[in-house]
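One protein chain is absent from this view; the other protein chains keep their places.
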Amino acid sequence: MNRLLPRTLMAPAVLTLLLWMIVPLVMTLYFSFVNYNLMQPGEHPFAGFENFHYFITDPDFWPAVGNTLLLIGSVIVITVIFGVLLALLVNEPFPGRGIVRVLLISPFFVMPTVNALLWKHMMMNPIYGVLADVWRSFGAEPIDWLTDLPLLSVIIMVAWQWLPFACLIFITSLQSLDREQMEAARMDGANSFQRFFYLTVPHLGRPMAVVIMIEMIFLLSVFAEIAITTNGGPGNASTNLTYMIFKQSLMNFDVGVASAGALFAVILANIVAAFLIRIIGKNLD
Amino acid sequence: MQPNPMFTVLRTVGAWALALLLFFPLGWLFLTSFKTELQAIHVPPLFIFEPTMENFSEVQRRSDYLLYARNSLITSVGSTILGLLIAAPAAYSMAFFRTKKTRDILMWMLSTKMMPAVGALVPIYVLAQTAGMLDSLPALIIVFTLSNLPIMVWMLYTSYKDIPNEILEAARMDGASIWTEFRHVVMPLSVGGLASCGLLCLVLSWNEAFWALNLVSAKAGTLATLISQYSSPEGLFWAKLSAASLMAIAPIVVFGWFSQKQLVQGLTFGAVK
Amino acid sequence: ATELVIATVNNGHMIEMQKLTPFFEKANPDIKLKWVTLEEGTLRQRVTTDIATKGGQFDVMTIGMYEAPIWSKKGWLLPIATDAAYDVDDLLPAIRAGLSLDGKLYASPFYGESSMLMYRKDLADKVGFKMPDQPTWTQVKEFADKANDPKGGVYGMCLRGKPGWGDNMAFLSTLVNTYGGQWFDMKWQPQIDTKPWKDAINFYVDIMKKDGPPGASANSFNENLALFNEGKCAMWVDATIAASFISDPKQSKVADKVAFAQAPTAVTPKGANWLWAWSLAIPASSTKVDAAQTFIKWATSKDYIKLVAKETGWNTVPTGTRKSTYQTPEFLKASKFAEAEKKAIDTANPNDSTLPKSPYVGVQYAAIPEFQAIGVAVGQQMSAALSGKVTVDEALKTSQTAAEREMKKGGYYK
Amino acid sequence: MAYLELRNIKKSFGDAHIIKGVNLEIDKGEFIVFVGPSGCGKSTLLRLIAGLEPTTSGQLMLDGKDITNLASGKRDLAMVFQSYALYPHMSVADNMSFALKLANVPKDEIRKKVDYAAKQLNLTQYLDRTPKELSGGQRQRVAIGRAIVRAPKVFLFDEPLSNLDAALRGNTRVEIHKLHVSLGATSIYVTHDQVEAMTLADRVVVLKDGLIEQVGTPMELYDHPVNRFVAQFIGMPSMNMVPASAIPSFSSQTGGKLPSDGFLGVRPEGLHVHPGSGVGVPGTVDLIEALGSDTLIHVDVQGIPLIARQNERTPLRVGDDVGVELDPSVLHLFNREGQTVAA
Partner (left out) sequence: MAYLELRNIKKSFGDAHIIKGVNLEIDKGEFIVFVGPSGCGKSTLLRLIAGLEPTTSGQLMLDGKDITNLASGKRDLAMVFQSYALYPHMSVADNMSFALKLANVPKDEIRKKVDYAAKQLNLTQYLDRTPKELSGGQRQRVAIGRAIVRAPKVFLFDEPLSNLDAALRGNTRVEIHKLHVSLGATSIYVTHDQVEAMTLADRVVVLKDGLIEQVGTPMELYDHPVNRFVAQFIGMPSMNMVPASAIPSFSSQTGGKLPSDGFLGVRPEGLHVHPGSGVGVPGTVDLIEALGSDTLIHVDVQGIPLIARQNERTPLRVGDDVGVELDPSVLHLFNREGQTVAA
């Protein structure tokens, strides 16, 4: 086979993605070195590294990096652990399994905006939210979720949305678990827990890698959930990098600093990507 | 496995309880959309009340729901088709003409997905404006397509990789051209992957809010932008917001329910071996 | 026909206007109206992005008093061509001043508002408190302490806590103003770490901790409105527009128990209540200027007010823009808060709202481009202080630093 | 008393009765092979013994103990699966020691046992590899090693060699035989490979449709099948079966004992093919398969295809006319129902 053909086939995807990435990137790069506030257009004096300086020295910066990683990390941990457990639960037949699966999968189809509004107003509101009522019915003081546990609240919402996804992938993967292997372990005298830890968990290694990979991609840019519920606060308690860039570009209209921030995000993304390729990518061939 | 009846009962109860728990927020949204505004913020929350259709008729009166729904449909279906058209050949080429760089290209594609959209807003906005494509469906279709493309390529790539090479070789020996091979062998063999890739893309596009909110205004608004008309105006809005939200997500959620099996089958990203 | 794309905020008056589209289109058959209704924050983002990049997506934009002076100075807006029928002198002077540059009106006010105190007459009577027409914050606190009864589901004081320059900072700016503080001194030095700020914010945090509802740091107008309507607030200081909601029995459980007073004062009455007007403006890039002018004149005219009155009643007309509205007996009869509202609007003065002299325009904001960033950053800190995540002193110090950073970046000084 | 005893074992999956009542006594140290056509229930029976499926009725006794309801892990049996069922993420050593680890056997004892088994199976140098780094035959051996280290009371094998290629299958077969002898272990082995059944078994159990057709040593089955089914099932190529009326001159050689609606069975080595049409029944050569050491001659005799095996090369070619002769000493007679009739 000549080499032209595969390249031709790949070209549309690669070229469009390249454009999609390069053009904004170059523009972003340009903006990051000029003073550009949407409220003061026209004049774009060269700003050197000032924008980067402002972005990094922003007191929100390091907390935002921390929150970003914390958010990604905890959502992944939650969805993987509960996803596996749920998948195990619904893997064997029981009455109404089809309906249960439909119910479980539903949150995945909900728009992030609706998800956030729903949790903020109807679930987590400390006065008339459903959770408050649950707490009250146990005689406890309702938790003021968005104020006292802002990041956790965001994590709950995001995890709620992504749990079905993880669960689905695990269900599919469990179905391919070799029955004979399980039986061999039974004959070796392994009880259900031992079978779970020695066989099921290692078998789920690949799907876990996939879940981590995909969630990482989407969670890096979690934004609606934060913008709608906590506005990154109180203080910067739930600000992640994306929200911080959002604040710069759409609330402060400082395109220069926002661009610098975006470049940081790109760098972070690439670090993450490199990490992924090392640790997980190998697992995917 | 020995089906211990006790175990099955526990499993049934547990699974149903958890499923209902996870579904509860959506169920609550559904309930709330049939409440009056005062009932919506009632303390303690009302489970039993006299349902009203008022919110839905209000939403219908205020916004041209069908226009938004139509736009959502066009953009998500359009970007899905366009995406499949671009992604399928690329994935095919990656899966069947593997080189050492294949994985790097794939990873690079995925990494383009990690750049936060906000960071690129102004450049993209300016580009769209220069091209005269602000507030147009094609602009949204292109943007949705591009942002879903990496995931689609990956998904298709993994589903193509499951096709045994020997079958393609058999086709080649049968005298199939590359196009025939793709059209008559690869495509039919990967319908599952193709379908679930399309479904995923459809869902993602339908739910995309950032670009939909920022690139379009009057003509090309999708259902995701409809929400913004009802969130936090001055005055009570929870019931109306619920109704609007419900109307925005219902099509895709119901669609998701029906296509669940199909979606799940291909949603493996090569995780199942 | 010409198609006008109009960006509006999703508040009640605008939605009413949207519903009245057929009247306009019948009167102007060659103009079609396309509405883009957005939630406030999103609207501001969209409109700003569009006008700054000359996107040209909108022919008419809904903007606030903050944007009007800045954008008109930049030449981004076209002046509104008023005619005799429009009666520009009928506009409330404070509002008109805030929307004009060099005597030319650059945005027509659609509805205006100030802030005031709303309270539960029944609770005041119960605890034996007599609300003065313009109370001091000390008095207010006394009532709040007495009325506060979390067990009974009533909180003494509801105030904004959600971060944002248009959210908590709108209220807090007025509080600081009345405590004798300001955003910037005449050298554009931020004044956030000064005594008036400390006094004001400490007072705010104290009263909210003691008498506020849970979750206050996420509350803004709507959340407080919901609380008040549910009968959970004894007092609430917020936009005058709230008055129409809380006294509407269809929405409020306490409609018949509410009463109104002027925004409380402390050291000075100056700037104790804010001033805001949602206004319609035409971006300079618009290609459909004439149609836009026609529309704006229609939407902000006296006749429009009458049209609304005819269609849905006088209690639903857009207020806070025209003197003539407040001279209409039907209106005065329909809304018992009209008087208090007009007084509040009249006493607010964007050009002189602080005790020490300030270089900026605006009561609850400073009309400079840098203010949004500062307001957002300070708002975050205030909400953090309210939730107890940081102390008031720390919050103010961080805010001061942030403000200095922004001002330096903005080139006000080296 | 028997070491392992199956007492009227039955098994149904829902309405499908798969095992319809099996009685079998196995002595200590015996090597038992289950054969039978695909789907006859060989694997199911083995899995019942292993405890991987609950029996529907009947009793299982092992070493004097009733194990019918004992959990699989507690039965002291080890199984080698067709797909090997190795734990893919564990090293060879871990695969082999897994059961011992679960049983809390001391570390150094585990080591010793694993090392011993590995040496016996020539796996010592692969102990650190994972299964996917091994060839098919090596995987096979690991699976066996996993069974050996446990020193179980009975070894169970479910077609353990079917995934190996012919040459490897031959070698491994011999190894298994030697191992069985050296360990003196009791084994039950499922296969549908003739050669394996014949060479490995002390006794062969022929199953059909969930019932035992015949139990006996390989030579008993070969020489004295109780019915047509067993006769044709054992032996490769299988026994030629001629309806009594088809070739009268053959039937006449049975001394009149062949029922007129019965069948005459003759193994390929019981047929002699002579060139030309002088001797025996005339026929034509259909196909010649020369295997080096012996030759299979496919002949068509009056429309009946017969296979003859001879130990010499043949000068015959396809299409040649031949005479086919019967060796009267090795005839098998069956009645209409397929039951053997004493010759």
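Read from first to last, the chains carry the letters A, B, C and D; within each, the first residue is number 1.
The working rule: contacts are C-beta pairs under 8 Å (C-beta built on N, C-alpha and C of every residue); 3 or more make two chains touch, one makes a residue touch a chain.
Everything quoted here is computed from the prediction, not taken from an experiment.
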Write out, one label after another, the shown chains that touch the chain missing from the document. B, D
Would you mind spotting which of D:N104, D:Q125 or D:N311 touches the chain that isn't drawn? D:N311
For the chain not shown, which residue from B:A17, B:M53, B:A131 or B:I167 touches it across the whole complex? B:I167
Considering the whole complex, not just the chains shown, which residues of chain D touch the missing one? 38, 162, 165-167, 170, 174, 177-178, 181, 192-195, 198-199, 218-219, 222, 234-237, 267-269, 287, 289-294, 296, 298, 309, 311, 313, 318
Provide the residue numbers of chain B that touch the chain removed from this figure. 164, 166-167, 169-177, 180, 184-185, 188-189
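Convention: only the chains that are shown with their structure count from here on.
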Contacting chain B as well as chain D are chains A
Taking each chain's centre as the mean of its C-alpha atoms, give the chain farthest from chain B. D
Based only on mean CA positions, could you tell me how far chain A sits from chain B in angstrom? 16
Provide the C-alpha centroid distance between chain A and chain C, rounded to the nearest whole angstrom. 36
Return the distance between the CA-based centres of chain C and chain D, expressed in whole Å. 91
So chain A residues touching two or more other chains come to 38, 127-128, 250
Provide the list of chain B residues touching at least two other chains, using ranges where the numbers run on. 41-43, 121-122, 126, 228, 231, 238
